[in-house]
Structures are given as C-alpha cells and as structure tokens.
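We show some of the complex, not the whole, and keep each chain where it was.
Chains: A, B and C, in written order; residue numbering restarts at 1 for each.
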Amino acid sequence: MATRFGIPQFPGSCDEVDTLLAANRVGDAELLWHKDKDLKGVDVVIVPGGFSYGDYLRVGAIPPFSPVMQAVAEHAKAGGLVLGICNGFQVLTEAGLLPGALLPNVNLAFTCRQVDLTVENTETPFTHECTPGETLSIPAKHTTGRYFAPPEILDDIESNGQVLLRYAEGHNFNGSLNDIAGVCNAARNVFGLMPHPEHAVDPLTGSDDGLKLFHSLASAAPMALGSGDMT
Amino acid sequence: MTTASQPDLAQPPHRALGLTDDEFELIVEKLGREPNATELAMFSLMWSEHCSYKHSKRILGQLPTEGPHLLMGPGENAGAVTVGDGLAIAFKVESHNHPSAVEPFQGAATGVGGILRDIFAVGARPIAVLDSLRFGELSSARSRFLADRAVAGIGHYGNSIGVPTIGGEIYFEGPYEQNCLVNAMALGLAPVDQLIKSAAAGVGNHLVLFGASTGRDGIGGASVLASAELGDGDDDKRPTVQVGDPFEESKLVECCLELLGSELLASLQDLGAAGLTSASSEMASKGEVGLDIHVDRVPLREHGMEPFEIMVSESQERMLCVVTPERLDAVLAVCDKWDLHHAVIGEVTDTRHMKIYSDGELVGDMPVPALVDDCPVYTLQPEQPTEQIYPSPKVIGPAADAMQAAVNTDDANARLLALLASDNIASRRRYFERYDCIVGSRTTKRPEEAEAAVLHLWKQDDDGAPIDGPSIAVSIDGSGRKVAADPYRGTIGVVLECAANIACVGGEPLGLTNCLNFGNPEKPHIAWQLTESVKGMRDACRALDLPVVGGNVSLYNQSADGPIYPTPVVGIVGGLPDPSTVAVNKFFARDGNDEPLMIGLLGPFEPTLAASELAKLIGDDLPTKLPDLDLAKHAEALTILRDAVRRGDVQVARDVSEGGLATALAECTLGGTGAEIDVAPLVERMRRAYPGADPEQHVETALFGEGPGGIVVAGTRESLLQLSNEAKNVGFLALGSAHGERLTISAPVGTLDEVSLDVGNIQRIHGSAIESRVALAERVSS
Amino acid sequence: MPVKATVLIRPKEGILDPQGQAVEEALPALGFEGVSHVHVGRLVELEVEDASQLEAMCEKLLANPLIEDYEIVTGS
C-alpha cells in the first residue's frame, strides 16, 4: 500500500502544494487543515514551508498551538514520522520536537539560492536512499535559517549523529553553526531542514536530488513505529 | 495614486483636490448643485488622471487590442489570453512609483499586493510576479537605499504570499534620482471558463466588502476636506503611507478562489487606488446599475472616521463582490473559514445612482455616469523640442574615473570589462536573490538561466496528481535613455527586445501589457514623447500581430531636476508547447568527441553607439534620433528564431542588448564555455550598408553598438546551416564556435586590440561588480 | 562614561500594524483569553558616548519616522 502523507496547511503556508505534488510522486498525499485535530491516519506528516501566520511575532512561534500541531506532536511522540521543511523546521523547533532554534541569516536578507548539501548520516528513515557523503543540489530560500543550539545541545546532536545534512563548503549563506542544514531528534523519527527538497523533484525545474528524501520516507514509513492511525 | 502633497488651505477645496475650476463647474452642472464634501472627495478621485485617464485616453485608443488568443482586453482588472488546454493567463503591469519614493519598502510591497488583487479579481490564481525598477545612479546613497528597500518590499510581499518573482529588470540612471520607478507585473492562471468580470448585476443583490478592515490609509490629499469640514487641521492622524499585509492577502486569495470555484459570486472587484469609491462606481458603471452603500457597515480599524474618509480610504487587502440573496450565507461562511472581516455594505439598485448612506442618512447622491464617464478628456498638445532636453548621461561616483579611463582606451578587453562591471550590465543577483523564484513548482527557467522566465503550467487531475499542461514564457522590459533619444524608435526597440526574449526560449507572443511612465503631459514636449511612444508601441504590436491586453499610465513623474526619462515598460506572455526544448542563454560543451556548438548572429541587427551603455560610460551626448528600422524584417526574424528553438536547432539564444554584441557574447560564457569569435562578417555587412564611414568605427560599433534585432544563437553546424538558409531575408552571420576557457573576439581591421578574456575572470567581474560598487560607495561616504 | 539607552520603536498610531493584529487574533485560539491592544514593535539597545545624539540617530536610522514612533529611555 502506498505511503500516506499529510501536510498541515496554516494560513500563510506557501509551499504546501509543492510538497503535496512532491509527496504524490512517491505516495498519496493530502492537506490537513490547521483547525482540525484529525491527522486522517496518515503515515508521515510533512510540515511545509511558507510564512505560517505571517511569520508574525517570531517565525514558527504560533503554529505549535494549533489543533493540527497538537496532533502532530502526539504522532511524533508515538514514533510516527515527521518532516519539517523551512518554516516547518522552524515550527518543529518552536514546538520542542527538534533541538535548537533558527535565527536570522547573517546577511539579514531573504536569500533564494541553489545550495549543495552533504549527506552526513544515511541510517535514518529520511536519508536511507542516499549514499554517505553524497552531495545533493537543492534550493534554499529563507530569511531565518541560521541554525543555533547551545554548546551542550550541539555536542549532543553531533555525537548522536543527528545532523543529517550539512551545507557544502561555500554554501552556508545563513551562518548556521557547524554548517548544519538539517537535524533530526534523538529518536530519529522527526527531521527538519531549511532547504526545500520538494523543489528538487524534477530535472525540468532544476534538480531531482530532493526526491531521494521523499523516496526514503516512502519506503521507511511502513517500518516506522506507530505508523497508521495514531490519533 | 496616493498624493502625499500637503493640502494648501488657502485655495478652494476642489483645487486642493486637484480639480480645475472648469472641472468643478462641470460637476456642479452634472449634479445640478454644489457637491458636498463626500461627493467632492469621490469626484476628485474618479476624475483624477489615475482613474479617468483624461490625458492619455485618446492616444491609448490607437493600440491594437484584437488577437486570436485574447480573452479579456483593456477595461477589466487584468487582461487575459488563452494558452491552450482550456487554460487562461491573466496579466497586467502597474506602477507604484510615488508611494515607493516616499517609503520604498511599503510602497513597493503594496504595489505587488495591488497588482496581485487585480489578478485574482478576474478569477485567476496568481502564479508569478515580475518587476521593472529604475533608480538614480548606484553611487547615490539615496538610490541604493531606495533600490534595496524596494526590492526588499517586493520580496516581502511576493515571498510571503507564496507567489514567485520570476524575473524583472533594474536600472540605475541619473534622471530617476528624484523619481524612482517601481513597476510590478503579475500573472494569474485560471480555467478559461472561470474568468469573471467586475460588472455589478442583479437588482436587489448584496454588495459585500471583505478582507482587511478600513483605516485612514492613503487619504492624503483628501484630508483637506477634513480640515474644511471638521475644523481641525491635524492631519498627522491621517497617514499617507499604506502598510501591506501579505498574510491577510494570502487568506484573501484563497477565499476568493474558493468563492469563485463554488460559483458563489455574481461579480468581483478589488479595491485599489481610490478605494471603495472607484471599486463600487466602476462596478455600477459596467453593470449599468446603481448602488446604495452604507458606510456605517464598513468594518473600521479606527474610530470616528468620516463618511468621505471611508469612501476614499486606500486600505489594502480588501475586495468587493456582488452576491445573490440565496448565496449570501454561503459566501459569509467562506469568509469566516479564512478569518476575514466581511460586511454586507449595500445593495444593487436600478437607480443608476451611487447613493451613500451613513447611519441611515443620505450623505452622497451622484449619477453613476457623471462620476465614471463624464470627466472631460483632454487632447494632448504635443510639440517636438528643437533640441535634446536631457543632459548627457554621466556616470558619477567613486568608480567613475576608472570607468572613464577604461572605456577611453583602445583596449577592447578593458572596455568590455568596464561594461560588464557597469551598473546596468553587471549581474543583478544582489536583487533577484531577494525573491523566491520557485514557489509554485512551475518555474523551469529562473533569472539568468534563459532570456525569458519559463513556467510550466501543470494541472491537477481529479485525484490531485499533477498532469502536464502547456508552458509559457514571460519577460518584462523597459527603456528610458533610448526613448529619451527617440520616443518612437526607442519604444519600438522596447517591444522588440521583450518579444526577442520570448522568442529566444521558443515562445509565441500572445499578448502585451504595458506601463507608461512619463512626466507631466500638460507640458508640450512630454505630450510629444507620450504621443510618439504610443505610436511606436502601436506599430511594433501591429508588426508582431500582438494585442495590448491592458496596462497602466503613470504621469507627472518629475521633480525640480526635470522629468524622468520617458519610460515605457512592456510585459509579454508567450505560449510554449514544450518546455524541454527551451534554449538557454549560455554556451555549453557538447558531449565528448562531438564538434563544438557553432555560433551565429541572427536578425537585421544594425548597431549604433548612440544612446548606448558605452556612450553613457564615455559621457557622449544623447542623440535626437535612432536609426530607422524595418519592422516586418524584425518580426520575421523572431518567427524564424522561435521555430528554430522549438525544433531544437537553436540551443543557445541571447538577444544583444545593453553593451552590444561583445557583452552579449561575454554573458553567454557565464558559467559556460568560452568562445572563439570573429566579427568580420558583421563589420563587412556594416561596411556595405555605410560605405563612406571609417572602417575602424565599424569595428567599435560592431562590438559595443546596440540596437534591436540581434540574436546570438548557437547550435550544431547542420542546424545553423539550415537557419542561415531560412534567414536569408532577415540576416544571418556565422561568428565562430563555443569551446575552451577563453572568450576571444577578433576583428578584421582597426586599432582596437582584440578581446581575449578568461571566462572565470568574466564571471567574477560580472558577478561581483554591484556588490563591490555598493561596498565602495558605502566606504567612501563614511 | 558611555550612557546605556533603550529605544522603543512602535508602529505609529493609525498605521496598520498587521503583526499586532495577527497576534491578537491568534491568541484566543492558543488558549490566551482576555488579551487586547497587541502591538509588536522593535527594541534597540545601545551605549552612546553622547546621549544628545540619540534623537538624531532615531530619526535617521533606528526608526522609520514615516510609520514608526520612537521613545528613548536612558539610564543605568
């Protein structure tokens, strides 16, 4: 059976349809309304990019309180797979599902650029279709993407192999600590990254390297703990 | 249309509001009495240049507006063309020059917000934005500030609302120092049968205002009425700066599209300049009905707003629709779903009057035709100036001397590098990287990847899976200096350049939108520029068989320093059957043992240094005429180009624009291979056309001269051979081949040393020039 | 002795404050009732040699006087 993906849609989400299209290439995807607590039994939740709630107050600060994110938190706690892309990554850190925080880019400007990422750890549901050390070309576009974690936490995630993607040399335009582009939780079922794999699924639009992450998810989902109807 | 000028209280209110005494008399005659404050405010807006086009209507009438692909022409919120597969593209360009000069971030942001509303007002989902920007020289701190902030504002709005900004242009030129130009173009996608018009219909139907609440935004000039009426001159409370809220607009887009998708609306209209006044009276006029409006029902953001303030407020992110009584509840429920304010503010009547009520009391009553149609239309009094009215263009600032020295040598390398590093040619990355160019998953060619942006219009099948749709190509181009030199031929050049960009990726031009940015049309020489420019646009569109689907006019762009360069900006949408045969704009290496790509120059290119970038760097005077051109040949060349790209025969195509052929060739090497070029064939063609002239001059002009109709193309030997046969009538010259790590350009005669540059060097200089110039200027000023 | 200063920068009255509005509208749904008049502004803290320059700094750089009001608090 095809893996089922659910994509929460907040007012101000931008990349939810792009994510839907990308996930539909490897499984069945649908949007989940922010006011509903029902995850409709999906296997994988992908929190999409954009400017949820206008990015007002602080990026990603408001969505964790929405009904849908409460359900996503339960899904994650039960071992279900959750991916956060860009604003989705910010939301997951604000929700406490991922370590660290995202700060304004060092260039203080929204920057849209194709970047090279190095795959650091392939033994996760998100990256197992990649080869270790492989370079992925994926676009990034954000104002607040500088990954930060206090030293103790940073040491932890590094020694635990939680850094799954790093910016290749010369590609870390936002100033992320240790060139971190994507981080997962200790249980390895929640992952967030700033670049946009859903915008790299078709050579016609530039690259299809991002598809590897989607394929990884699609084949890992049946094995993940607690997949199926979690709510 | 915000006028930030301070009202002069000494004069009668109608003059302070920009109406002439004659116009005021006419209003009194049409009403049969003197207008009250609310009515006067509404008339002053509807009879303004922005709403009535009173100075430009007559000449705009000559533009061709018919075409086989046209669905909606001028007059609606946006024009629209069919692009195949039952899909329509709605598009329009609009200016937000004045607000951007006052507050560039919010001015540019609300400009994008406004043009996007025009697009979804016709029922189309916004899918792309492009921008056309002009500021004073980069060496000016004010210009750098305006450019950075305007770009940030455009990005802020477009990025946050999830619409990609896929292309544009940005130029730095003295005459825009006081009057920057910020034009934004938007495109929307809709099934052909979902396009909706704005005519109000159905007596007894409800008029619903929804979206943001209404505040005192943009009341500006009209605040004179407040002081007159309320006796308090404290206009500090009436901010003229409008602040945009892309978050609100993103909900508004989804709400409108959901309403239209469920067929709940009778008509829809956005509120732009002139707010509720213009939105409602234009809906009434088009539908030949009347409207009763109750201003006390409008959701307000501020206390104590006067009826006239509510009617003229330019608060952003609001829409107006007409709904039948049975569907009202369903409509309001959708507004609630998207957390938008809404109110039934009135009804459609058969009176053909706009009646404004406040708490049940009639505070305004005007015949709709008087408001919308009866504004006097003026005939321009054009007069050609006897000499060039603009001073010689000049590069100023800390880099100027080095530039001057470089362009005045005989070293073609130095000249080319100076051009590649100049403000109007160097890479625009500093600006376009501020824009999300990919959201929506339609962008197949991003900025700098091809001559036009390309979008692939996927559709969703019943299960939501993407299926292939047609593709489109889009480009926006304007010109100031060349139009200042010769408004007629300069404008033809703009249209041809834009059409060439479309042809370079294999697009067939389907429709054109434009924004005419000019000075004060009441001045005879500005009237002449405007008249000539529109004629040029007309003739070029006719030659290309291209309808004008709509546009915008921005007049009175002048300051104490004089008028801006007359600046027509055009945007063209082209149809593209297959996005995979698009030509790129960089040379590339073919596989292993294959023969390298051959390079040619297609088209009736007749370069001139007049009004060129090189002439500007040197400081030459502006001429008063550009060379004549044979429009039919230019049109034919573009058709040949397009067909060759579609066949896959032309794999690289770049039109020659600023900086001439040498610059275009250098730009083709960016991130690609080098090339070995000999311009002798072009020099020979020029020598035959102008046998009298000095051959050395021909070399200089061949390398750096500009003009429409020159396309650098590359393909295999066989395919270029075929192209040269097809192009006998329009011109084709073989120039060389693409390979290696250097660009070399040799010329047959003359003292100019040949060009020989490392492609890495070209890329470094072109790529970093703007950043280093900005950094240098910032250091020098401290 | 340098002076510590705090500059509070707020959206001008009458100017749309989309942030404040959005936050206010979101709060009840997040479980915070009874909150009103929310405004979001900026805060700049700095040390200056010459406190008399602060006003001019606000006008020229720290605030955008067209759409923002500012308040300078010096001390400690």
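Side notes on the structure shown:
Rule of thumb we're sticking to: a residue touches a chain if its C-beta (ideal position, glycine included) is under 8 Å from a C-beta of that chain, and two chains touch if they have at least 3 such contacts.
Since the structure is predicted, the reported quantities are computational estimates derived from the model, not experimental observations.
The formula for the complete complex in this structure file, using the labels of the chains on display, is A x1, B x1, C x2.
One rule holds in what follows: only the chains that are shown with their structure count from here on.
Centre-to-centre, using mean CA coordinates, subunit A is 33 Å away from subunit C. Centroids built from CA atoms put subunit B at 36 Å from subunit A.
Residue positions of subunit C touching 2 or more other chains: 18, 22. Shown for subunit A are the residues that touch two or more other chains, namely 53-54, 56. For subunit C in complex with subunit A, the residues that touch the partner chain are 18-19, 22-23, 26, 29-31, 40. Residues 53-54, 56-57, 62, 65-66 of subunit A are the ones touching subunit C in the complex. Residues 11-18, 21-22, 25, 64, 66-67 of subunit C are the ones touching subunit B in the complex.
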